[in-house]
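Sharing a structure, written as C-alpha cells. Questions coming.
One protein chain is absent from this view; the other protein chains keep their places.
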Amino acid sequence: MVFARNQWYVVAYGEEVGDGLLARTVCGEPLVLYRTGAGEAVALADRCVHRRFPLSESNRDGDRIVCGYHGFTYDPDGTCVAVPGQTRVPRTARVPAYQIVERDSLVWVWIGDGRGDAAAIPRAPWLESPSYTTVRGMEPLAARYELLVDNLLDLSHETYLHAGYIGTPEVAQTPITTETDEEAGVVHVSRRMKDVECPPFYSRSTGIDGRIDRWQDIEYHPPGFYLLHSRIAPTGVEPGPDGDDSDAFHVEVGYAIVPETETTTHDFWWVARDFALDDAEVSAFLHDSNRTVVLQDVVALNKLEKVMASEPAGHQELSINIDTGGLAARRMLQKLTAR
Amino acid sequence: MVFARNQWYVVAYGEEVGDGLLARTVCGEPLVLYRTGAGEAVALADRCVHRRFPLSESNRDGDRIVCGYHGFTYDPDGTCVAVPGQTRVPRTARVPAYQIVERDSLVWVWIGDGRGDAAAIPRAPWLESPSYTTVRGMEPLAARYELLVDNLLDLSHETYLHAGYIGTPEVAQTPITTETDEEAGVVHVSRRMKDVECPPFYSRSTGIDGRIDRWQDIEYHPPGFYLLHSRIAPTGVEPGPDGDDSDAFHVEVGYAIVPETETTTHDFWWVARDFALDDAEVSAFLHDSNRTVVLQDVVALNKLEKVMASEPAGHQELSINIDTGGLAARRMLQKLTAR
Partner (left out) sequence: MVFARNQWYVVAYGEEVGDGLLARTVCGEPLVLYRTGAGEAVALADRCVHRRFPLSESNRDGDRIVCGYHGFTYDPDGTCVAVPGQTRVPRTARVPAYQIVERDSLVWVWIGDGRGDAAAIPRAPWLESPSYTTVRGMEPLAARYELLVDNLLDLSHETYLHAGYIGTPEVAQTPITTETDEEAGVVHVSRRMKDVECPPFYSRSTGIDGRIDRWQDIEYHPPGFYLLHSRIAPTGVEPGPDGDDSDAFHVEVGYAIVPETETTTHDFWWVARDFALDDAEVSAFLHDSNRTVVLQDVVALNKLEKVMASEPAGHQELSINIDTGGLAARRMLQKLTAR
C-alpha cells in the first residue's frame, strides 16, 4: 500500500495544539505540532537534522524548539538558528515545515509536495456554529485506514455491531442508493427508513418515544473525510414546502479517517446536534454512546487487521449491494494513491 | 516448513465443543467449532465470505451462525442463507465446512482435500472405557510441533527435566529399542527397566513403596498422535502365562500434538489409569503432576523455539542412540509433508 499524497488531512483538533509539543504521525510522516505565542499552529518534521532525535521530545524556547539531545534550535518555519559549540549555523540546517490550515476547529495539514489549495478542504461548519452543540474525540485504531472507510461507507453493520446503541434490524434491511460524483470527488450513500424503531441513541437524546422516519445521508470525501447527515423525526413529519425542517432533529456525525502508518489510523469522530443545545446530560450521553460505538468498531477492525496480517494478500471477498458505496470509495482511493 | 496435509488432527476434546463458538487454528487454518441442537459437532472456516470477519466472534441463531459484522448467516454445512439489504443470496456464498469425526471423546478434523477415511484415525479406547479413569488438559505451546515430537520420542529427558516427578537416573541410563513399522506408519520405542527406583508420580498414585519394574512402550502415529503404554509393578511381578497382568498397574499416557501455526502448537495430554478408579485424590494428584510435567516441557521448548528463531536455519545437531525414535519420527513427518 502507498498513501494518498498531495492531500489535506486532519492532523488534530484545534484545542490539541497549544504550548506543548504534540507528536503525531500522518501517512508515515512524523510531525511535531505546537502553537506560537501569536496563536498560529505550526507543524514541523519531528526529526532534528543533526542526529534525527524527535523534536517532540524536546523543549520550547518561546516560539522556537530546542532539540533535547544537542540543542539544535529551530524557528517555526523550520530554519535552524543555533547549534552547540560554534556560532556559525550551516546554511542547509532546516527541518521541513508543513502547510497548516485551521478551519471549523480542525487542524489540517498538507501531505505532499509544494503547497495545497486551501479551497479544496471540505467543510464541517456545524463544528463552530452556535446553532449546534458538538461532542467529539479521537481513538487510536490498530488497523489500516481502508478498513475504517469500508466500515463507515456501509452502515448496515450498525444492526449487528452496534445493536442497543444505533443499530436496529431496519438498518440492515433497508436498501441504499449510492451516487459517485467523480467531478467533485465525493461518494454519496443514502438510506431512507420510514416508520421504523427509534434506537436508544436517538430516543434518549431527542425524547421521541414512538416510531420514526430516519434518514442517513453519507458524504465521503477521499481520502479521509466523512460526513453523515442524520435526520430523525416522528413518522410522517416532513420538511415544509419552504425547506423548513425545524420539527425534525438533525445530527451531524463526522469522522476524519487519518492514516498514521500502513496499519494504524487516527479515528477522529464528532457528533453535532441542533437540539438540546445546552443540555449537559444529553451531551454526556451522546459522547459516551458514540465513543462506545466507535470503540465497538475499533475492536472489530483491530481483529480484522490481525486477520489480514496473518493471511497472504489478495484474499477473496464477496461483495453485495450494501458494498456499492465502499467499492466506489476504494476506486477513488486507488486513483488517489496511483497518482 | 509446510504442514502435513490430508491428515486427521485432534482439534478439541468433545466437551469443549458446545453451544458457544470455539475458535481454534489447525495447520494455519482458522476454524470455528460448535455443536448443533441435534448434538453434531460442526467445524467451519472461521472467516465470513464477505469481509473475512471471524465467525467465532459472531452469534448463533439456532444451528446457524450470524456474522457479527454484517449479518451474513450460515448453515452448519457452510451455505450462506441470508445477507443484509437484499433477499437474493449469491450462489457462491459459502464457507468451507470441515469433516469431523468424534471418537474416544476426541474431536478429529480432516485437514486436506476431499474426505478422509475415518478408519485411519488411531484409537485411544481407554478414554471412554469404564475400566479406566482419565485426567486431561491442553496447554498452548509457543514452539513448532516438531520440537514436541522430538521431546516425547526420547524420554531420557525425564531424568533431567522432570526429576522429582517422573524422572529417575535409570530412565536416561537404560537403553531403548526402536522399531519403525513403515506399513502401519507407526514408530515404536520401548524401554524396559528392571528393579529401579519408583518416582513419586507412580509411588503416590499406586501406593507401591519399594523397587519396581517399569516399562515404557511408545507408539507414535504421525503427524500428531502419541501413546505411552506405561506398566509399573513391584519388581519381579510378571504377566501370567494367560496374559493376565492384573497385579501390575497400567497408565495410558497420551498426547495429541497439533500444529496451530508454524511456530505454535496445541499440546493435548491425558493420563488414563486402570487402578484407584474412583479415588478423587489420586485423580487430582495425577492431573496436577502431569500438568506440571507438561509445563516443564512447555517452558523448555518455548526456550528452544526462541533459540531456533534467533539462529539461521540448518544449524548442526549431534544425535546419539537415544534419538533413534525421534529421527525415525522426523523421517516419517518429512514424507508426509513432502506429499
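So that you can tell them apart, the chains are marked A and B in the order they are listed, and the count of residues begins at 1 in each.
Simple rule for what comes next: a residue touches a chain if its C-beta (ideal position, glycine included) is under 8 Å from a C-beta of that chain, and two chains touch if they have at least 3 such contacts.
This structure is a prediction, so every number in the text was calculated from the model and none was measured.
Chemist: Which residue, B:156, B:265 or B:290, contacts the hidden chain when the whole complex is considered?
Modeler: B:156
Chemist: Could you tell which one of A:26, A:93, A:107 or A:147 touches the chain left off the display?
Modeler: In the full complex, the listed residue that touches the missing chain is A:93.
Chemist: Out of A:27, A:49, A:107 or A:272, which residue would touch the omitted chain in the full complex?
Modeler: Of the listed residues, the one touching the omitted chain is A:49.
Chemist: With the missing chain put back, which residues of subunit A would touch it? List them for me.
Modeler: Interface residues of subunit A facing the absent chain: 47, 49-54, 57, 66-71, 83-86, 90, 92-93.
Chemist: Considering the whole complex rather than only what is displayed, give the residues of subunit B touching the chain that is not shown.
Modeler: Interface residues of subunit B facing the absent chain: 150, 154, 156-157, 159-161, 172-176, 300, 303-304, 307-308, 311, 315-322.
One rule holds in what follows: only the chains that are shown with their structure count from here on.
Chemist: What's the rotation angle, in degrees and to the nearest 5, for a C-alpha fit of subunit A onto subunit B?
Modeler: Between subunit A and subunit B the superposing rotation measures out at 120 degrees.
Chemist: What whole-number Å value describes the gap between the mean CA coordinates of subunit A and subunit B?
Modeler: That gives a centre separation of 49 Å.
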